[in-house]
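Sending over a structure as structure tokens; questions will come in a sec.
Every protein chain but one is kept in place in this view of the complex.
Letters A, B and C name the chains as they come in the text, with residue numbers starting at 1 for each one.
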Amino acid sequence: MDFGLTLEQRQFDDSLRAFLADNLPMDRLRVLAESGTGYDETLWNNLTELGLHGLLVPERFGGAGLGILDAALAAEALGNAAAPVPYLGSVVMATLAFINSASEAQQDEYLPMIAAGECRFAVAFPSLAGQTGTSSVQYADGRLSGRVAGVADAGAATHFLIYLPDGHAAVVDAANASTQFHRSIDRTRPIVDVTLNNAPAVRLDAANAPLAAAHRVLDAGRVIVAADTLGSAQHMLDAAVAFAKERVQFGRIIGSFQGLKYTLAECVTALEPCRGMMWYAAYAQDALPDEARLTACHAKAHLSDVARDVARLTTEVHGGMGFTDLLGLHFWFKRISFNRQILGGPERCREEAADLQGWKSRA
Amino acid sequence: MDFGLTLEQRQFDDSLRAFLADNLPMDRLRVLAESGTGYDETLWNNLTELGLHGLLVPERFGGAGLGILDAALAAEALGNAAAPVPYLGSVVMATLAFINSASEAQQDEYLPMIAAGECRFAVAFPSLAGQTGTSSVQYADGRLSGRVAGVADAGAATHFLIYLPDGHAAVVDAANASTQFHRSIDRTRPIVDVTLNNAPAVRLDAANAPLAAAHRVLDAGRVIVAADTLGSAQHMLDAAVAFAKERVQFGRIIGSFQGLKYTLAECVTALEPCRGMMWYAAYAQDALPDEARLTACHAKAHLSDVARDVARLTTEVHGGMGFTDLLGLHFWFKRISFNRQILGGPERCREEAADLQGWKSRA
Amino acid sequence: MDLTLSEPYRILQAEIRDFIRQHGDKSPKVGGGRKRPDQKTLDWQKRLVENGYAGRTIPKEYGGFGATPDVMAAAVIAGEFARANVYAGLTNQGISMLVPTLLELGTDEQKRQYVGPTIRGDIIWCQGYSEPNNGSDLANAQTKAELKDGHWIVNGQKIWTSSAHYADMMFLLCRTEPDKSKHDGLSYLLLSMKSPGLDPRPLKTMTGRNEFNEVFFTDVKVPESQIVLGRGKGWYVANVTLKHERLMIGDAGKMTARFEQLISLLQTSEIDGTKLIAMPEYRDRLLRLQGEVMAWKAHNLRLLTEAAQGVDSGVKRMIIKYGGTMLGFRLSSLAVDALGAAGLPYESLGEDAEDDDATTWNIDYMYDVGLMIGGGSTNIQKNIIGERGLDLPREPKAAGRA
Partner (left out) sequence: MDLTLSEPYRILQAEIRDFIRQHGDKSPKVGGGRKRPDQKTLDWQKRLVENGYAGRTIPKEYGGFGATPDVMAAAVIAGEFARANVYAGLTNQGISMLVPTLLELGTDEQKRQYVGPTIRGDIIWCQGYSEPNNGSDLANAQTKAELKDGHWIVNGQKIWTSSAHYADMMFLLCRTEPDKSKHDGLSYLLLSMKSPGLDPRPLKTMTGRNEFNEVFFTDVKVPESQIVLGRGKGWYVANVTLKHERLMIGDAGKMTARFEQLISLLQTSEIDGTKLIAMPEYRDRLLRLQGEVMAWKAHNLRLLTEAAQGVDSGVKRMIIKYGGTMLGFRLSSLAVDALGAAGLPYESLGEDAEDDDATTWNIDYMYDVGLMIGGGSTNIQKNIIGERGLDLPREPKAAGRA
């Protein structure tokens, strides 16, 4: 048994973080955040060169064939940099949807494009994920109609992958969908409402148990969001610790005040165990099928709650500077807010965990 | 409008607190707590002289005819002194039960005895109060059979007042009941299980709406318990503040450390508004019938939660001394624990509040 | 304890209900309020002052309604406006902080000049307290004012000045006695935001709006008479002002209004066709908050009664800002969770128009974090509660430090 990262994982993590540090300084982040599309062509293409997009794509389709833990580590790094990259939908959820539910021919058509960064999928789960916002889609004879509200990673999507209530997914070309774009509270990722009017759609029919396959995609998505939240919260905590070591008030470095010191101690006590939790949940998606759903629900819910506290407290540590736009700390605060609400909030995730364990029967 | 106490209320409060300070020093409390019966004859009789027992009894039956706010203030003082007195059952709930549900003849028989401290009622609410512990009683032809678990204030009861599921109450002489006595976690009040086997019982039949009348008794009981909790928590907070001003560690008075200071600041910020809440809820029982049940549920629930935190944190402030038996601080810690669980815990009280407001219908 | 309405208050209540029936349609929308009031709001405010529903206890000579302080009347007014969901009047730093400070410590001339226009919303004030390097340590203000030829010449820089970009006037804490100790060297000046040499630069906050400013002073001239109470008394005056600010921030009326909005939000939001209020995992949080709000309202009634009796409420008053800010944040936290993914779209229209509900709640959620920092941070509040409220000893001075 080895509960830790491999050398390869640490090396990829180092290179991804170094790349993001170089390519996404605060002034660049501000520019990209202004449009709020959650996408930048240069950044996207450079990440392709780094091999990010093919992380989960099997080697025979041009990817690296790695696992969800690898994908989650990358998500943590992206969250840590507040990177405006439609990673969740395209790199993770769409890839897994094709692996789990598509025919060999469909895989052959799309997976190499994903790995090459040539397409960007946004994945929508009306109802299954338990988001607020009314959504409803119907599939008939190769066409999709209806509306899906609150789709993430769709700011520059080339394709939509829409899940139907029965767990089947269908691919729609973005050109055939009508979208309403919203800059979101988190300017590094938008929210898009998608309307489909008899849009030509390719259904993925290869899964024996479509609902279970859909859940594998959703579960992985939740772990990825949890990892992104962890990276974001860690950024805020690191920034607050650094600030507390420099800032002088009342003639003292503020980090020497017990009040502030204890706040930071509480943050690290809550946040650090979340890293192990995230690793475990990510590993479980590939290796421990019995625990996959439960750990995904809990990782999403617990990280959301811990990170909300960390976001507030670390902003407070920065004093007035934390509340202004000047330091840009708020990008992470808002990324944590965004992550909390997509793919089902903590309340929903925990209720699913209760269902999984049969804890809702009264007698 | 005047949201405060009258001069008479403050004077009675002063005299009751002075009496308790004189008559219940720590060494005396220890002696009384050893038996765990929650009753001492001398203390009981002295409180009769002070007029405590007839507080709510109408003047024509020999009482003071005061209101539930007066009774709640006395409960706060008793909680503040951790007094082993069966006050809740006899002085408050039984009196109100007779006022609300008894015939003139029944009132004439029992209320003067209550006011004179000549009997001690324990009041039991199988099911209605939402306590844990299985209870079930049946009434037929002037006789009661069944079992009620977890009856408070019954350590030296002369009578039981047992509520039936339909809201009617019946009086049973303690001599006709079989009781199992337990010292409880709170040695100032025991827990008693009562078994009735065709016990002769006098039913109180005068209420037009028996369930509503029963609820008035339960609601008032919950407010009284909340007031007792407030008094207990206030004692712990005062003790912690005093300790923090005296104790020296690391060469400093410990109250000068921010960590400890902030803990105490948080306690007072949470606890002090509970006093207004308790006043309001107590006042509502007599004066604002539309708000009586809702405020009672919330006062019981909110005080339980705030006091749990205060109990833990103020014990911590005392360091090792707080954890030992030496200071006796634990009497209040445990009184808070006891109060939380009787007459329905916070979860139950809040669910009743939801019911009252129609918040449980799904569509 | 008596919460019943005696005859005069029942008459007042009837009058208010009549007023609202007649004029309620002219009320601006409830909530918001971090913008310069528009004409509709000013008209409404004037109407409120004329009828004694705002500025009620301000003496007539200073532009108020001249009623004697009466907690019951205030409670009836607040209650009726809240029940009808009608705008109960402006609350801003001028009205809530500067006006009571002037009434307590100002000269007759200062009161005449500023109180009336301020309560009518014609003069908007901003607060010149914090500086870039003193954050929570307000007494350490370095912006200085020198008296020359009958004018104070002000030089320095302030920060976190809310509404400076649209305010008319500023109350300013500055150093006038450099030879005196930290706390005794300060004075409190009133100056026009149009003074030459005064340069407010907007400071965007995390909400995306310009809620604060940096304000630069270069030889700004302020007439000598524009001082409150006198030279070296600035720290005392500022503390009087701050006391009022803390009460404003923890306002129970705001909590109640917010809680009512939260109930409707949970009653209207759905997941998979089920109302959130019917889902125990949301409802339980709402219920906990209802208990907290109840306690907060009752506490507020207690403070109002004590204030009417002239009692100093001590620690009971000092907990208001800290407790109120935290409670406000818990309320807005549940709101953004109830909005969920559907509440993520965010475009604040700033001062140009009404934001949508989701954006407003998100702004509240963030602004509440700002309130934990501004007006004396959470930690400063806990120091005040501990040291002044509970009489715990102060932190010893560090060896060999300032």
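Points to keep in mind about this one:
By our rule, a residue touches a chain if its C-beta (ideal position, glycine included) is under 8 Å from a C-beta of that chain, and two chains touch if they have at least 3 such contacts.
Predicted model only: the values in this text are computed from it and were never measured.
Every visible chain touched by the undisplayed chain in the complete complex is listed here: A, B, C.
Across A:His159, A:Arg189 or A:His298, the residue that sits in touch with the chain not pictured is A:His298. In the complete assembly, the contact with the undisplayed chain comes from B:Thr134, out of B:Thr6, B:Thr42, B:Ser103 or B:Thr134.
Listed by residue number, the positions of subunit C touching the unshown chain are 280-281, 284, 396-401.
Touching residues on subunit A toward the chain that is not drawn are 1-6, 69, 241, 244-245, 252-253, 255-258, 261-262, 264-266, 268-270, 272-277, 279-280, 283, 287-288, 295, 298-299, 301-302, 305, 350-351, 353-354, 359-363.
One chain is missing from the display, and on subunit B it is touched by residues 127, 130-134, 149-150, 182-186, 191, 247, 249-252, 257, 259-260, 308, 312, 315-316, 319-320, 322-326, 329-330, 333-334, 337-338, 340-342, 345-348, 350-351.
As a convention for this text, only the chains that are shown with their structure count from here on.
Chain centres here are C-alpha means, and the one lying farthest from subunit A is B. In this assembly, the C-alpha centroid of subunit B lies 40 Å from the C-alpha centroid of subunit C.
Rounded to whole angstrom, the centroid-to-centroid distance between subunit A and subunit B, based on C-alpha atoms, equals 51 Å. Those residues of subunit A in touch with two or more other chains are numbered 257, 259. Counting partners per residue, subunit C has 379, 382-383 as the residues that reach two or more other chains.
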